[in-house]
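Missing here is one protein chain; the remaining ones are kept as they sit in the complex.
A and B label the chains in the order they appear, each numbered from 1.
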Amino acid sequence: MSLTLLYVQTLNGLQLGVLLFLIAAGLTLVFGVMDFINLAHGVQYMIGAYLAAMFTAMTGNFFLGLALALPSALAFGLLLEFLVFRHLYDRDHLDQVLATFGIILALNQGVKVIWGAAPLSVPIPDSLTGAIVLMPGLLYPVWRLVIIGSGLAVAVLLGLLVTKTRIGMLVRAGATNAPMVSALGVDIGKLFMIVFGFGAMLAGFAGAMVAPILSVEPGMGDNLLILTFVVIVIGGIGSVRGAFIAAILVGLVDTLGRSFGPTLLKAVMDPAAASQTGRALAPMLIYILMAAVLFFRPAGLFPAKK
Amino acid sequence: MRDAALALRHLHKNYGALAVTDDVTLSVPSGELHAIIGPNGAGKTTLIHQISGLIPSDSGHVLLGGQDVTALSLPQRVHHGLVRSFQITSILPGFSVLENVALAVQARLGTSFRFFGRASAEETLNAPARAALAEVGLLHRADVRAGLLSHGEKRQLELAIALAAEPKVLLLDEPLAGTGPEESAVLIALLQRLKGRMTIILIEHDMEAVFALADRVSVLVYGRIIATGSPAEVRENIDVRVAYLGEEVA
Partner (left out) sequence: MMVKRETIFGREAFPLVIFAVFALMPIAASFGAENYLLSMVTRVMIFAIAAISLDLILGYGALVSFGHAAFLGIGAYAVGMLSAHGVKDAAIQLPAALLASATFAAITGALSLRTKGVYFIMITLAFGQMAFFLAVSLASYGGDDGMTLSGRTQLFGTDWIKRDRHFYYVVLAFLIGTYALCRSLVVSRFGRVIRGARENPQRMAAIGYSLFRFQLAIYVIAGTLCGLAGFLLANQSEFISPAYMTWQRSGELIVMVVLGGLGSLHGAVIGAAAFLLLEEWLSGFTEHWKLIFGPFLVVVVLFARGGLMGALKRLGGRGA
């Protein structure tokens, strides 16, 4: 196993991690503050990617496209909140599951109708194409570094927002004890709308940032949504810090497991069996990780509720 | 010396910096009806939760007939004869009155991992359930859906469910809460009949009822027991007057 490959895959894992964090951050707060299960959050990520693709194609500039996509993603999230979600807060989980499942079905099909079933591709901005040499023998694409950098920047900003501002403190308090916050006279409906819209925009941002390196296609948010759930379960519902650590952990375990799992297994079994077992086991690793965390800490690593 | 039916040793419970239960030690001999009184927020219900095992204690021990049950869960303690009722009526509203009680009998008698046969037709479960209903005077309502009972009847049902579990120690959390004068007279008469047959810990706001029923009374203020004694002694106790009776009974 070459050391360069290890570095590259670690960076890839980090990139998946920050991506997961961007999606999980809003969702974990929505779960925590409102005890609301939103399966349609992955759709926001998909919408973000499509909006970025569309606006980039219209303006011919990714950054202009991104600048237009973000408020649009926010507006779309708020529209959904207004039309559907706010009517579901006081329903039971089963109703929430069904309605948000319906939204996924509709929107996955909707983007197919509007943009077609074929994947769209978004060019990487000219100034950020290519790769740079991080160290001798280690070339890494600039755009992926941009994703990692912007994800980490958002994480820091979000951390400050949640710990230093009044609204952040209300959100944290809401995740710990929602009835108490509404007893303080805070309009919890409005608070949730803000959290929800913000979460939708973050997910949309994630979708827009990866649009140049992944294919933009219907259903692209679905699998990522479930990875996000794993992140939230590991991190603890309602905890932004937990979401960050769990996201990086899941990103690294998944990426490194897939690329090095079979190699490591070769040390203990014959190569053919190792490669087959490794390939079967690697995608299960994060779920096994989740099971292990659940076994020892049923409320996740950083539970917000005491 | 014989072991007490229920003994509490240095029970503690904190919520953050707030001590809700503060070093509670209490010994209740078999057959005693022991009332716990105190102002609102004194931690009476929390104490019942700790004794019954609904919430864990931070430290201290609960002993049942000399056996330490601190590590046992709520359902496990029930099987050791420690049964509780709830302040806010807790029944199965969609089940018939009889089935509510029969479920308690079922928990006590034999296995519930029986997958065939209609449980609601089992006379081995229904007969003891009917006896418990007769005991509380609710037998004529056996086939009614429990959710349709009046409030007072629900309190009676709550007691019947507890009785069907055949408690050695019965924890009653405000059994008279929300009942009118007639309904509470029925319940007080019922408690009078039960007295002596089992050990009863009673939390109640109705002072007349407490002083009429209790063998001994403990006063709980801010999570601490500040006095224990016969009803007459407690009535005389100056501390009690200041802390509690002074405000509410005067």
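Here, a residue touches a chain if its C-beta (ideal position, glycine included) is under 8 Å from a C-beta of that chain, and two chains touch if they have at least 3 such contacts.
Source: prediction; values computed, not measured.
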Which of A:Val8, A:Ile37, A:Leu120 or A:Ile188 contacts the chain that the document leaves out: A:Ile37
Per the touch definition above, residue among B:Val28, B:Leu47, B:Ile161 or B:Leu220 touching the missing chain: B:Ile161
Residue in contact with the excluded chain [from B:Leu6, B:Leu103, B:Leu133 or B:Val169]: B:Leu103
Residues belonging to chain A that touch the chain removed from view: 31, 35-37, 84, 87-88, 91, 93-95, 97-99, 101-110, 112-113, 222-223, 226, 229-230, 232-233, 237, 276, 279-280, 282-284, 287, 290-291, 294-295, 298-299
Absent chain, residues of chain B that touch it: 52, 54, 73-76, 78-79, 83-84, 86, 90-96, 99, 103-104, 106-108, 111-120, 122, 143-145, 148, 161, 164-165
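The rule is short, and it goes like this: only the chains that are shown with their structure count from here on.
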Length of the line joining the C-alpha centres of chain A and chain B, rounded to whole Å: 49
